[in-house]
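Provided herewith is a single structure, encoded as structure tokens, for subsequent inquiry.
Here the complex is missing a single protein chain, while all its other protein chains stay put.
Entry: chain A
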Amino acid sequence: MANRQSGGSNTAGGGAQRPNGAPQNKICQFKLVLLGESAVGKSSLVLRFVKGQFHEYQESTIGAAFLTQTVMLDDTTVKFEIWDTAGQERYHSLAPMYYRGAQAAIVVYDITNQETFARAKTWVKELQRQASPNIVIALAGNKSDLSAKRMVDHDEAYAYADENGLLFMETSAKTAMNVTDIFLAIGMFL
């Protein structure tokens, strides 16, 4: 997917785009999947991370989309292989196909919508039950720029994440807040 990487040169992560660009480094590669209710901003988060872009009207994903992004962490080149899944109910049965074999998952909810937080919890349960036992799960409360319309309390989500051993951040694909950070935090963790 050479063309994809060349398209991602303006990312926040920066660093070497090609493994052979930094021959001395250790190279790490892992699979990551994004899960969560529809319209919480999964595709927007990935688009912000991989391309540094944000679209106010991001169209809903059909099926699933695959993207890669390479970043430098200390002296390690980390290549993320990301499955961005569609959140609609009809695609639920396909989800195992994407989280099976994934080393990390970001479960996304929308801080302005309590239901999406409940849905995120069921995703976490499903992952704990069915995904690989070592999977790193991160919880992302997206749309933090809309905190005026907040319906999910930060501390409540934090406590839940803490209880379940999840990484937790509130993110905003729109303002780019914490977007690269959450991916990097996962990278560090692994």
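In the analysis below, a contact is a pair of C-beta atoms (placed from the backbone, for glycine too) under 8 Å apart; a residue touches a chain by one contact, two chains touch by 3 or more; residues count from 1.
Assume contacts and distances are computed from a predicted model.
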Missing subunit (named according to UniProt) among the choices "NADPH oxidase 1", "Adenine DNA glycosylase", "Vacuolar fusion protein MON1 homolog" or "Putative exosome complex component RRP41": "Vacuolar fusion protein MON1 homolog"
Touch criterion as defined above, residue of A:Leu67, A:Val124 or A:Val179 at the omitted chain: A:Leu67
Interface with the undisplayed chain - residues on chain A: 1-4, 6-7, 38, 43, 47, 51, 58-67, 84, 86-91, 94, 97
